[in-house]
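With one protein chain held back, the other chains of the complex are shown just where they sit.
The letters A, B, C and D name the chains in turn, as written, and every chain counts its residues from 1.
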Amino acid sequence: AEPVRIGYSIAKTGLFSQAAPSQITAYELWASQVNAAGGLDVAGEQRPVELVWYDDESDPAKAAQIYEKLISDDGVDLLLAPWGTPHHLNVAGVVESHGFPMVGNTAASVAIREVQPGNIWFPTSAIPDKIGTELAALAKSANVTSVAIIANVLPFAQENLQFLVPALEAQGIEVKVNESYPPDISDMTALLTRIKSSGVDGVIALSYPADSFLYMGQAKELGIDQPFQFLLVGPTIAAFQGAFGEVANGIVTLGHWSPHQAAWPKGKAFFDAYVEANGMAPDYLDSALAYMSCEILQQAVAVAGLDRDKLREAISSSTFDTINGPVRFEGVENVVTPTAFLQLQGGDMHLVWPAEAATSQYQPR
Amino acid sequence: MDILFSPQLLFSALVLGALYALIALGLNLVYGTMRLLNIAHGDLVMIGAYAAFWLFTLTGISPLIGLPVIAVLTAGVGVALYSVLFRGQLEGTQSVAQLEANSLLLFFGISVVLQNVMALAFTASPRAYRHLDDVYHVAGVAMTGNRVATLLIAVLVLAGVVIFLKSTIYGLAVTALIQSRDAAKVVGINVSQVQVGSFALGFGVAGIAGALISMAEQISPFMGFPFTIAAFVVIILGGLGNIAGGIIAGVLLGFIEIYAVALTSATYRSILLYGIFVGVLLIRPQGLFGKTRGG
Amino acid sequence: MSAILQARELVSGYGDVRILHAVDLSVAEGGITAVLGSNGAGKTTLFRTLAGLLAAGAGHIEFCGSPIETLPSHVRVERGVVLVPEGRLVFPDMSVEENLRIGSVNARARSKCSKTLSTVYDLFPRLDERRSQAAGTLSGGEQQMLALGRGLMALPKVLLLDEPTLGLAPTMAKQIFEIIPNLVELGLSILIAEQDVHRTLQCAQFGYVLENGKVAVSGTGPELMQTPAVSEAFLGH
Amino acid sequence: MSLLIADGIGKSFGGLRALAGVSFAVDEGEIVGLMGANGAGKTTLFSIIAGHQRASEGAIRFKGASISGLRPDQVCRLGIARTFQIVRPFAGLSARDNVETALLFGGAQQSASAKVSDRAMEILEEVGLVDQWQKPAGAMTLSGRKRLEVARALGTAPELLLLDEVMAGLTPAEVAEMLETLRSVKRGYNLTIVIIEHVVRALVELSDRIIVLHHGELIAEGAPADIAKDKSVRAVYFGEEDA
Partner (left out) sequence: MKEITRNWPFLGCLLVLAGAGIATPHLFGAYWTLVALNLAMWIALTQSWTLFSGMTGYISLGHVVFYGIGAYVVVATFKTVPLWISVPMGGVVAALFALIVALPVLRVRGPYFVILTFGVAELVKFIILNIETGLGKSSRLLFGAPGAQTLLYVMICLAIAASGLTLFAKVSRFGRGLTAIREDETAAETVGIPVARYKVIAFAASAAIPGMVGGLMALRSTYFEVLQVFNPIVSFTIVTMAIIGGSGDARGPLFGAAFMVGLSELLWANAPRLYMILLGLFLVGFVVFAPSGLVGLLARRGRETSA
């Protein structure tokens, strides 16, 4: 049968190029699995899938241009999402104008709720307002009384900061240090020295991958020994564990998926297949989300075929069975998957929050 | 305020400063001597970092032991680039402005190629490994083994290069070549030897810097650009082509970075860094240690 | 006297523009040879070609009997062919002393650098006074002295002097013409292009007149003095 | 009437005193020669008059008004043009464009038009470069570039022309030509000229009056014939011991 062409743009180069591979490898894994299984079920018909992609150079405007091309020039049958919030938001306008449904993944911002529902959906539950409340609750349950916050000035971190501080206060947790730092910071000694002398029992670093590495290395050197330490983005990347091993034990981070959750049997299978294909563990956040979006699309196509209206309808109303458990959308948002946190425990990543999804108990460092 | 006198900060400032100085030294040798706007310099650092990473992960050999090999590797890249691309440019181009413009384009191209070839070969995912990451406590300062090693080796290499340039006429020849190619030929400087030497030395030092960085930080194919920028800031601040000035400026930058954050807030780190850079140039258009011709 | 440096059928120019057309010329060992020619005749082009700054388009250059036309400039300096260029070409941001030191960059001269340096300072006390001044800020004449001094630092066997007294005050110019025979005594051979034709032809044993990139006339000093073309153009008679 | 008055000009570079208390006047229509050993301060004096350097002390007056502290381009538009001893033509531009630039911006302030080109060619004709008008200045011989310096200075339509060793490197025949050129442009443009030259014969022949600098001080001033006989001048400048 004729292949189903699925298009997307990726940041192979530029600012986001480090982050994008964890998403692409998930797409590619999914495609190869589907093809190995005889093809994609298009409303009953099995058709192979073919991925069509272009490099958006980390430029959101370019991504929009690429989706324009994918839809009108290349005439792809389906779309997968680009990496990152700005790209999603830029592409949203394009898919809307064509009425072309796209399941998003790696976008996390309260701004996604401003997007016109109907053409784009966001399976993530890592949205800053929810993260703030949940993180404060987790900290409270971990008996944290005071925290130091350091935050990258980039949007995702800052958005989290906005919601986190009031949430912490609401939980009665004192914020003793609250500092932002620019993305190109190359040494945190002064910052960490300040934290060290502040006598807090929790450290929350609203960090991006590069500064998560920086934090971890220097926190170890300086002996930052707070029992509760949270890093926003980074610890889910395989290299992070490679770089720090047991030193990173006890670090809490953002993520709502884990292969250890017995209730989501597909999760373990995905993990194993990913490791087999790529020689390293998937990113618990981005790879999982990317794969989920493929699963959602796959299941919707199985019932609705390639007809855009039917597809839209199917995605908007069905409940999907994914590696992250069931997913259902209301408006643009996933309303099933809870906002959750992971902790590095003995070289493994476990969900420790919320209780109903937890695969292990939170352990103070 | 007592934070200022913390030896811990001093240690960090020294490590950072030494790294900046090392990276800038390599650039100074290429941009300072030949006016080749090497915006691929950071990518050579990246190559050095990957070389160290693979050396360690595949064979378990410490990057410290592998340093000579890594330096020779990146120096070799330098020599190859010189022979294939830049010798002709340097010979054939009449004006410095033209040379600068064309070399900018060349190195831009080289940078793009290097980054993307590495990304194609090893993916863009960040990588890291654990080596010498035990923490030692000396006189109240906590020091990770690899940072101590970085500091020591950086200082050794810097000192070595400076002594070499000062004690041999090669250093003077390098300076002479910057100022006038024609005059350099007139006095009998072996222009292509000095140039190939500068490429080899500059790129070799970049490789060493990369290997050192890889021990303490994550690496990726696109990690180079910030180092390129830092290096440019340093050599301009120190006075283009002024090797010693560049080293001082590098250390200075490290101190500014650490102490600016300590004194004010991390928020202002980049503003202060670039602000000081811009401010210094406005007051001293030839950099801190650059020479000017009066009148 | 045998020729230490010899040009045969030498052709040279800039890009497609040919300036020298088959120039034959020889510099006598231990002697002074002059090149005369009006503005644009090709003197500077000749000197630059001999020194290796310009590639010879055709023809041969022999130094001490072996061909050097394909050798790069630094090898020629190493062997002893040293140019004191027109327009000085000093290193403007380097100090006077650095300018001189770099003059003895070639292996032959390097070891004797300090000794030569004091000789040069003796010859040009003004340079001694200004050791650490940036060369670019020297007066025109001082730069000319520096260029000469720098040439001597290379311990030349043949010194190619392209208008060495340009911009020098009469006292200095006079001194230069006193120094030149001394240099010959020390064993140097000299090729000189100079507008002070009187004085040049007085001290030169042999001279060539270039016209449009060709040797128009050649002969001994007195012979040339009597050539009408020379006396008209250069002696202002 | 004095066109230019230098009043107690002094200039130090660090510890070095390049000029000290130099005062003199130049009358309209005069040709004044400036003589002095290498490093005597001649070029520095020109630089100060033309606004390239600032005097440490003293003042320069041009047509009665002080011009100290003015920028070179302002000085130029007031009617003073200088040449550079170490030539600085616009190397990438043709000889004609070099002169046209001066015509467009100097005292003449002409607007771009065909006339400018014609005028530039006239000037090149005068200095003997007309057959090289297309040549980029960078490809000219040194003496050619010196002439171009003169042409460019003339292009700014000056009243006062400061010439710094424009005859260096010319053959005697060419010197003679240049003298002729200078005389004719002086007449044609109603110029006042101050000229630095080590070619003494030319200087003596051309100048109405000669000023001698030595170690930054004015040591003699007078008619060419007198200066040529002056003992101290002969001693410091011609190096005659038996003075």
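Heads up, the rule we're going with is that a residue touches a chain if its C-beta (ideal position, glycine included) is under 8 Å from a C-beta of that chain, and two chains touch if they have at least 3 such contacts.
As the structure is a computational prediction, the values presented were derived from the model and not from experiment.
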Touch partners, limited to displayed chains, of the chain removed from view: A, B, D
Touch criterion as defined above, residue of D:Phe24, D:Phe84 or D:Tyr237 at the omitted chain: D:Phe84
Hidden partner chain, touching residue among D:Arg152, D:His214 or D:Arg234: D:Arg152
Contact residue for the chain not shown (choose from A:Gln23, A:Asn105 or A:Ser180): A:Ser180
Per the touch definition above, residue among B:Leu85, B:Val141, B:Val155 or B:Ala244 touching the missing chain: B:Leu85
Footprint left on chain A by the chain that the document does not show: 12-15, 53-55, 59-61, 64-65, 68-69, 72-73, 85-86, 89-90, 93, 97, 109, 111, 114, 153-155, 157-159, 162, 180, 182-183
Those residues of chain B which, in the complete complex, touch the missing chain: 31, 35, 37, 39, 85, 88-89, 92-93, 96-98, 100-102, 104-106, 108-113, 115-117, 120, 229, 232-233, 236, 240, 267-268, 270-271, 274-275, 277-278, 281-282, 285-287, 290
Sites on chain D contacted by the missing partner chain, in the whole complex: 50, 52, 71-74, 76-77, 81-82, 84, 88-93, 97, 100-102, 104-107, 109, 111-112, 152, 155-156
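Criterion: only the chains that are shown with their structure count from here on.
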Innermost chain, where centres are averages of C-alpha coordinates: B
Inter-centroid spacing, chain B versus chain A (mean Cα positions, whole Å): 35
Length of the line joining the C-alpha centres of chain B and chain C, rounded to whole Å: 42
Touching two or more other chains - residues of chain D: 13
Shared-contact residues (touching 2 or more other chains) in chain A: none
Residues on chain A engaged by chain B in the complex (per definition of touch): 12-14, 17-18, 20-22, 150, 153, 179-182, 184-191, 193-194, 197, 209-210, 213-214, 217, 220-223, 237-240, 242-245, 247, 280
Touching residues (chain side chain C, partner chain B) in the complex: 51-53, 72-74, 76-78, 82-83, 85, 89-94, 98, 101-103, 105-106, 110, 134, 136-137, 150, 153-154
Residue numbers on chain C that touch chain D, as the complex places them: 14, 38-40, 44, 86-88, 126, 133, 137-145, 163, 166-175, 195, 197, 232-236
